[in-house]
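To start, the structure under review is shown below, and the notes come after it.
Removed from the display is one protein chain of the complex; every other protein chain stays in position.
Should a chain be cited, it is by its letter among A and B, assigned in written order, with residues numbered from 1 in that chain.
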Amino acid sequence: MTALVYSWDYIRHLARGHPEKERRYYMNLNLFVASLLVVPLLLQPALTWVAVELTTVLSVFLVSFDNTPPALEAAWKYAVITITGATVAVLGIFLLLWGLASAGGSAQTWSALVAAAPHMPAAQLKLAFVLILLGFGTKVGIVPMHTWLPDAHSQAPTPVCALLSGVEVTTILYVIMRLWPVFQGVPGLFATRWLEVVGLVSVGVAAFLLIQVHDFKRLFAFSTVEHMGILLTALGLGPAGDFGTTYQLLTHGLAKSVAFYAAGSVLMATGTRNIASVRGLIRISPVAGVTLLLSGLAVAGAPPFAVFLSELSIFRAAVSVNEVWVLGLLLFFLAVAFLGIMLHINAMVFGQPSHPPSSTPGSLKLAMAVGWIPLVVLGVYLPPPLDHLLVLATHALRR
Amino acid sequence: MTGGFAANLLVDLDALVGGLFILSAFFLMAPRQAQGFLKHFVRQSFLLALSALLLGWLHGSVELLLVALITLLAKTLIIPGLLTRTLERELRSRREVELAVSVPASLLVAIVITVLAFVFVAPLLHGVGPTVDINLPIGFAVTLIGVYTLAVRREAVPQMLAVMAIDNGAFFAGIAIASSSAIVELAAGLEGVVVVLVVAILARTIAQHVGSTAVGDLTSLKEGTPS
Partner (left out) sequence: MALHIAFNILQMLTVLLLAPLVQGVLVRLEERIQSKRGPSVWQPYFDLWKLFHKDEVLSTQGTWIFRFAPYAYFAAPLLVTMLIPVLTAYPLFMAFMGDMVAAGFILSGGAFFLALAAIDAGNVYGPMGTSRSRMVSSLVEPIFMIVFFSVSFAANSTIPYVVQAQWVQSAARFFSPTHVLLVAAFLMIILAETGRIPVDNPSGHFELAMIDESKVLEFSGRSAALVKWGGQMKSMVLDLVLLNVLLAPWGLATGTQVSAVLLAIPLVAVKLAAMLLVLAFIETSFAKLRLFRIEDYLTVAFVVAVVAMFLQPVTL
């Protein structure tokens, strides 16, 4: 968890003179990380739901850490919208458990659910699917329930942003992926279509919003919405998209964390989140400038980085199942998003310096460096063990 | 399982509670002050507990009886207590809650939502027993109405209570359809208290730093305005 290393200096900086506050922060942060780790460990969907709810509850105060009106607003939106989503999802889970009980299953585990799914009425599966997709979808920020995400992910302290955007969102998406085999039994392309439509809408809306953001942390937050959309679309592509999905999940987690670290160091160097007031970053703080530029390229999906490869494999999947429309729209939206991200980042990194030069604290550098290694390595070379792991994960997804 | 006549009576009483439950969802849309909202919420939670009690008795399920007990404790005692402790001033304020949509208009939307809920659930209701017939559609409708109520309220306390009302709706359906997984409901019921505690503290912080809990006025975060 590179976030912890990063926190060291960053929170020192924020909470100078408030040791009490600092302690609370670390307690919350560790609890939150623990709850995130618990989610994939649980075998029972209902308990997973409880864990998901816990991740929200535990991270609310991390978002509102600054206690400024915007931070509180973000935390409030975050709490209310995601808890609502979770509550809607619980009804879907009840429906699934009901189906499980009437299909004769007794152990309420994922595998029992998958086994019982073909015996459940299609209408029930459909309703449960929509409820769970919308419910958990709220938590991964699919459009139109995405409104909280840019707020929460931009107002929280940077390490928390990295966790929220890089890890939390992917964890919840993992839950949706886990449920996915249950719904494959639904006749027709019902679930597939839902995922593709929801995913594409999210990518599209996020891509166009990326162009008009004013806050560089929000820039990356919207990029998260976009990536989640890509992931859902890939999931909807069927078995061909699975490898791409798992790969993208991994690379997104890596790239987004690094991107937020870069954004955080820019924030420390300049003291503003406003894109328009940061110019010539490469002279203000070379470390922050270079990492920002590179991480911008990385999350936008430029060639040398891992995200490019994972997106490529999703395109390949779209071609292989002949979803030309999906491919076309996805390509178009990604181009728009790339343009949006690079437009802003170019403006920030180059030009006349707007702030006096400053240096980046050591632990920030360390966290970014550690974050960078897998991102670059995976971009040029996928090690066989990891490849094997991804293939295994892909198979597990379909079981 | 309880025998013939008594079982019938329990089913009938559950239907009665169901009717009152959906009624309470509509009443929950009408009040203009936080206090009235809380009052209706407590009533609704009480009905939920009552239904869990009836179903628990009917199926001879100890878990459901426990759910009833926990709902009663958590939602009619602890949550209102917590709210009163943390948000005393906001709760007692006579200020009218700001609404995004007027009450009559939103009630008309509620009709549409209810009808949609029944349409969605209708295919599931073939030979599933009388209590599911009542609890599932009504619970689903109340859940959706709750989401809508939440969306049009622009104050912290009513929003918080609307979230809990959504919870009530989901559970009202849950106690009938997933009675075997009552352990989940127990955990979730307890978690509701934690959620309210967290959100209430957040609301108090908002009140301290912003001066009011009219969260609808917090609109600094959006695209197009430099922050």
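Convention: contacts are C-beta pairs under 8 Å (C-beta built on N, C-alpha and C of every residue); 3 or more make two chains touch, one makes a residue touch a chain.
This structure is a prediction, so every number in the text was calculated from the model and none was measured.
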Displayed chains contacted by the hidden chain, counting the whole assembly: B
Touch criterion as defined above, residue of B:Val42, B:Leu65 or B:Leu107 at the omitted chain: B:Leu107
Residue of B:Pro80, B:Pro137 or B:Gly192 in touch with the missing chain, whole complex considered: B:Pro137
Sole contact to the chain not displayed, among B:Val11, B:Ala34 or B:Val97: B:Val11
Hidden partner chain, residues of chain B it touches: 8-9, 11-13, 15-16, 18-20, 22-23, 26-27, 29-30, 32, 103-104, 107-108, 110-111, 114-115, 118, 122, 125, 130, 133-134, 137-138
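Everything that follows uses one rule, which is that only the chains that are shown with their structure count from here on.
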Distance from chain B to chain A - Cα centre to Cα centre, in angstrom: 30
Residue numbers on chain B that touch chain A, as the complex places them: 120-121, 123-124, 139-140, 143, 147, 150, 156, 159-160, 163, 166-167, 169-170, 173-174, 177-178, 180-181, 184, 187-188, 191, 194-195, 198-199, 202-203, 205-206, 209-210, 215, 218-221, 223-227
Footprint of chain B on chain A - complex, ascending: 46-47, 49-50, 53-54, 57, 60-61, 64, 67-70, 72-77, 79-80, 83-84, 87-88, 90-91, 93-95, 97-98, 101, 108, 121, 123-124, 127, 150-151, 154-155, 209, 212-215, 218, 273-274, 276
